[in-house]
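Please see the structure below; I have some questions.
Missing here: one protein chain of the complex. Every other protein chain is in place.
Chain nomenclature is as follows: A and B, assigned in order of appearance, with residue numbering initiated at 1 for each chain independently.
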Amino acid sequence: MSEKDIISLCPKAFYPLWKRSPIVFTGYILVIFYFLFCLYYFDFSLGKILSGLSNMKPILVAMFTWNDFFNWNFNSIFTGLAQTLGMAFLGTFLATLVCIPISFVASRQIFKFGLIRFLIKRFLDFIRGVDILIWAIIYVRAFGLGPFAGLLSIFTVDVGTLGKLFSEATDNADARQIEGMQSTGASKISVIRYGLIPQIFPIFISQSLYFFESNTRSAVILGVVGAGGIGLQLTERMKAQYWDQTLFIIILILIMVAIIDTASRIIRKNIIDE
Amino acid sequence: MASLEINSLVKKFSETTAINDISIRILDGEMVGIIGKSGAGKSTLMRLINRLIEPTSGSIAYNGIEITSLKGKNLKQWRSKCAMIFQQFNLIDRLDVLTNVLSGTLGINFKLLKLLKIYSKKEKIEALTYLNNLDLSDKALQRVGTLSGGQQQRVAIARAMMQNPSILLADEPISSLDPKNSKVVMDDIKKINKQDGIMVICNLHSLEIAKEYCDRLIGLSDGKIVFDGHPSSLTKELAEQLYDLENE
Partner (left out) sequence: MNDSLLKRHITIYSEQLRSRRLWNIFIILIFAVSFFMSSSIIDFNLSQIIDGFPRLSDYIVKILPNLDINLILENSKTEGSIQYWYFNFKKYAALLYETFNMAVLATLMGFIFALILSFLSAKNITPNIYSYHLVKRILEFLRGVPEIIFAILFVWALGVGPLAGIIAITIHTTGALGKLFSEVHENADLKTCEAIRSHGGNWVSEMRYGIIPKVLPNIISYALLRFEINIRASTVIGFVGAGGIGQELYLVINFNYYEEVSAIILLIILTVITIDISSGRIRQKIIGEMGV
């Protein structure tokens, strides 16, 4: 067979790229173009990055020279760590308590009022739409600097997220068990207590634990806007250019987060097994 | 005449010995069927020849060149010289047939452009020719995942042919196919062996097919050769012993 015959078997395979699949091709070109445009938009030049990195050099050197280690204020550092953990724990705990009743009201199976459900869900969406740092900055304005503002911001964001997750869990609960209770003529409270809670409780606990874990991470950064905890200690030291202590605190944070991760993973696994 | 020579080849996995002191000599143009029950070491032998796994001891030589000590570029050259097809086809399901066939050239002629799925016209023509020979040219731009098992295995054969191989290793090529497709695929393999004079080494589960298509059978049991000869000289007793309880 001649070359021409072969090509005629499937001429499309020999088209240039843009003719073979124009949509995909345009997609790639657009992404690449937008990427280049963004580089241009931000004046993103290698020279700038390199000069920036050379500015980083003394900082990095300072990070690794721990001269007066024994004179550091460990008391404030470890208090900061404890505050961060406390914020995360209390915030998650209180949010869980608040979200349990919310989830019953927002659940299709218990309450039939569509409007209330709709309003609650939109309210939760709104809460989640605002980043935790924005909440923190508002609470700092209202309640002053300190971990209390941090606690409230964690609580607020958690109500938004846990409220949504909990009400999804109640929505997905097995309807037959609830109907079974309703058919005995039990009160609403006992329907919830015996028809619903046994089904959803393990889910709630494991989700709350998971959020406690991720809240320790969020609690770290709340200090950046003055909402207490280890983040405050960290940013203060960065502002004062105590880079050695900065690195020390970052390492402590990493260790703390790793410990919480592992512990929560083990506990969650045990709860699900039970 | 060029030949593949395997001498006292041993492959041990942590506990078991998969290949236990095997020596074979296979000539160019032969079509050899390797038979035996599963776990006899057939697949391991294929992978040793292609150097997908390393032997514990022993030697494999092709045309007098030691294979087991090849490294880097030479190793890649050897691998592309002995093409391989697999029981599960091992194709790129999400890509079209033509690109799959063209991927056979990645070993012999690697170019950075090929990572963007850009291949030369010459290679495309070659790929399409192989597909045409296997009656698949109309499927060239279809996704592999949408083809039947038999068609997929033939795409894999076309991909193997793209490597211009001297040896074709077929690891259970028809185990996941129905009888009709099995025949088509085995016919294609036989054609490659006869027309292009390519040495074919083929793992087969089914004794009937092996007898029908191969000029020479090698029976493996527990990593050892228990039979080597023309299909007609394989006695019934030996065959039963080879397949043990798994007799088909």
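Keep this in mind: a residue touches a chain if its C-beta (ideal position, glycine included) is under 8 Å from a C-beta of that chain, and two chains touch if they have at least 3 such contacts.
Because the structure is predicted, anything quoted here is derived from the model rather than measured.
Across B:Asp96, B:Glu126, B:Glu172 or B:Asp188, the single residue that touches the chain missing here is B:Asp96. If you put the hidden chain back, the residue from A:Tyr139, A:Phe166, A:Phe204 or A:Phe248 that touches it is A:Tyr139.
The residue from B:Asn20, B:Thr44 or B:Ser80 that touches the chain not shown here is B:Ser80. Checked against the full complex, the candidates B:Lys114, B:Lys190, B:Lys211 or B:Lys224 give a single residue touching the omitted chain, namely B:Lys114.
For chain B, the list of residues touching the undisplayed chain reads 50, 52, 75-81, 83-84, 86, 88, 90-96, 103-104, 106-108, 110, 114-115, 143, 156, 159, 163, 169.
Contacts to the hidden chain, counted on chain A, fall at residues 31, 34-35, 38-39, 41-44, 48-49, 52-53, 55-56, 59, 79, 82-83, 85-87, 89-90, 93, 125-126, 129-131, 133-134, 137-139, 141-143, 146-148, 150-151, 217, 220-221, 224-225, 228, 234-235, 238, 250, 253-254, 257-258.
We adopt the following convention: only the chains that are shown with their structure count from here on.
Averaging C-alpha coordinates per chain places the centre of chain A 51 Å away from that of chain B.
The part of chain B that touches chain A in the complex is made up of residues 98, 118, 121, 124-125, 128-129, 132, 137-138, 140-141. Of all residues in chain A, only 1, 3, 6-7, 9-10, 12-14, 17 touch chain B in the complex they form.
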